[in-house]
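Right, I'll just put the structure down here and ask away after.
One protein chain omitted, others in place.
What follows is subunit A.
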Amino acid sequence: MSRFFATGSDSESEESSSADEITPKKRIVCCPLRFRFEELTNIIKTIRNAMKIRDMSKCLEEFEQLYRAFLKSKTIVDKEGVPQFYIRLLADLEDYLNQLWEDKEGKKKMNKNNAKALSTLRQKIRKYNKDFETEISSYKEVLNCSPNESESEGDEESEDWGSDSVDSGGESEDNEGEAASLAVVFLKKYVFFNLEHKKMEQVDEEADEEGEGEEGGWEKVKGGVPLVKEKPKMFAKGTEINNAVVIKKLNEILQARGKKGTDRSAQIELLHALAGISNENNLGEGILVKIKFNIIASLYDYNTNLAAFMKAEMWKKCLECIDELLDILFENSNMFIGENIAEDSENLAISDQPFRVRGCILTLVERMDEEFTKIMQNTDPHSQEYVDNLKDEGRVCGIIDRLLQYLESKGSTEEVCRVYLRRIMHTYYKFDYKAHRRSLGLQGETKSEQDQEESEGEDSAIIMDRLCKFIYAKDRTDRIRTCAILCHIYHHALHSRWYQARDLMLMSHLQDNIQHADPPVQILYNRTMVQLGICAFRRGMIKDAHNALLDIQSSGRAKELLGQGLLMRNMQERNAEQEKIEKRRQVPFHMHINLELLECVYLVSAMLLEIPYMAAHEFDARRRMISKQFHHQLRVGERQPLLGPPESMREHVVAASKAMKMGDWKTCHSFIINEKMNSKVWDLFPEAQRVREMLVRKIQEESLRTYLFTYSSVYDSISMETLSEMFELELPTVHSIISKMIINEELMASLDQPTQTVVMHRTEPTSLQNMTLQLAEKLGGLVENNERVFDLKQGVYGGYFNRGTRTRPRNLIKDHFQIKINCIINVVFS
């Protein structure tokens, strides 16, 4: 039994593989005839199988299907005549049925279903065969004439139905093989392939005359069979290698592309060999370019899975190829390439006319760039491998640069826009240290370095500006422009050009409609916003920084929003498919924005805003939080049973906030700026020292404000000089801060000019009084609510209070309450 199965499956797989190899070719021909007949042969195969195991019901079923399929292909049959194999089946089936019918004993053994099916099938086929009487009889004649030739019959027929020949041949062999043992089958197959191999060699010899299709077919078989490993010869010796031959060969190779059995690496090698041959024979650049295009394309094809990334060697090869391709393109200015050039209008031969080659170098380079991103995504960012891979970025940029030059002279504006965007994408996130140093007035340390700097051309800012402006002016697809704007803003923000960045962001109105963009653009937008916020922070615009970062930080999913990692979530929210998509969107590690830096910037700016605000509104019932995230951190800090010295960045900020709450700026300062925080956060800024100075200043100012808010009730008056000493601020600054507070009515005080003191007015209520006021307010609300209930009960017009003027009694009650409350307050504090 098991052996039976084994052979069965074996023959099946063989069949399927042979079918696989043949069918795609038929598709290329794209002939309905082949398609239909294939359908028919498939059904016939199953019928024959069913016949073998005497499964009559299956036979009947399939026969009906066959009948239907045959009707479908009626038009073709009308044109071409009834196919031979169809007739053969009908004849065989009838004979077989008759034979079964005669066999009374066998019929008795059959189960009921099968017997029934047998009788119906017999009747049907009798009726049906009448239509084909002449054909069947002629077939039987042929059969009788050469009864011994049943084996080779398939080959005979192959003249009529070429592609079918292999099928039926293989099938008939298998039919016999099934009876034999497994070993025999194997042997047979071996023989079969050897045979083919020999055939192939023959064919090779006459390669030039042979049609491309057949040879291609043989080649494929060779690829799929491990028995034949020798290096394939491209052309037979002595053939004159010219353009047409090479193109033919190229087409052959290409036809195998994308098929199941094709060995992709072998294909690449073949193409390389072809390129070598064409080079040797000086066939001209046209053909070479064509081959190169195809090599790169098949390199990309190597991985069928979209998620998988290129192997290192493949990648190297790819880069080389593109480089060479660009070399050729630069050398030959009379070459036209483009997607819009049709295959037939290609001009590959050396002639007076310029070369015309189909293919789009831009697409290839874009694909290469994507592959690069994929490689970076899939490499462990903390390994040496990542660094090595990252070194290729220079080459990628170089290629893009060269392409840019090429397209600037040759390409359409659209293409130029696309390649510009690629260039921008490789520039926007890099900090231009050279320009930075130059702006600081520092020269390179040695003379040679200086020279190098000078020779290396323009600043990235100027490049960005030029490229982006071109895109703004010329681009017609919204997406490229949006990306360009975002990158431009990012680049500005990265180099602390806050006003330009902000203006660009506001002018573009991206905030209004970014939610309609696709996820990668949204990620870019988030990155830009974050960079903008960090830029504002560096420039000391705390409020702007906070606003820019609020959205990203408050969601708690900054990591995900910036495309820097997936959050752990259960599978219900995201299935595997989605996860794959999300993984593909990730930004490579070298482009990451440091999340800790981001959070720290956010928390520190929240602290600088929130602590004075909290101090000013300590007793306000309707106090709103500026930053929920910050409050959350504070609460986490409070919940700690034991407070050790701060370790993490968050703990530092929380500790600093606590110090600031007390107006203790020195402690606050030491918590925010110390070695730990320096190494964790502040040193990541290019202008770390300036940022730290700004931060100290802000801390001093805000601490002063907090101090005044918190302790003003304790003072009758306070000298500004003391304050300036306490907070180590200059007197004018203190003066301006206090004046501002007084003007904003945050601080009830006045300045006494001659003595340089702040005189407190002591009008702020104490906490208990505050509370009582709140209570009074609440009571008012309660009374109002209560009255509404009452009104409802009485009806709108019949209300108790409506008899007089509507508002008076209500006010009376309110007044009454107010008086009572005031009494309480007065009594308690008399």
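Simple rule for what comes next: a residue touches a chain if its C-beta (ideal position, glycine included) is under 8 Å from a C-beta of that chain, and two chains touch if they have at least 3 such contacts; residues count from 1.
By definition in this document, contacts and distances are computed from a predicted model.
This complex has a chain not shown, and the name its UniProt record holds, of "Receptor activity-modifying protein 1", "Eukaryotic translation initiation factor 3 subunit H", "SREBP regulating gene protein" or "Sodium/hydrogen exchanger", is "Eukaryotic translation initiation factor 3 subunit H". One of A:V142, A:I277 or A:L779 touches the chain omitted from the figure, and that residue is A:L779. Within the complete assembly, residues 766-768, 771-772, 774-775, 778-779, 781-782, 785-786, 788-789, 792-793, 824, 827-828, 830 of subunit A touch the chain that is not shown.
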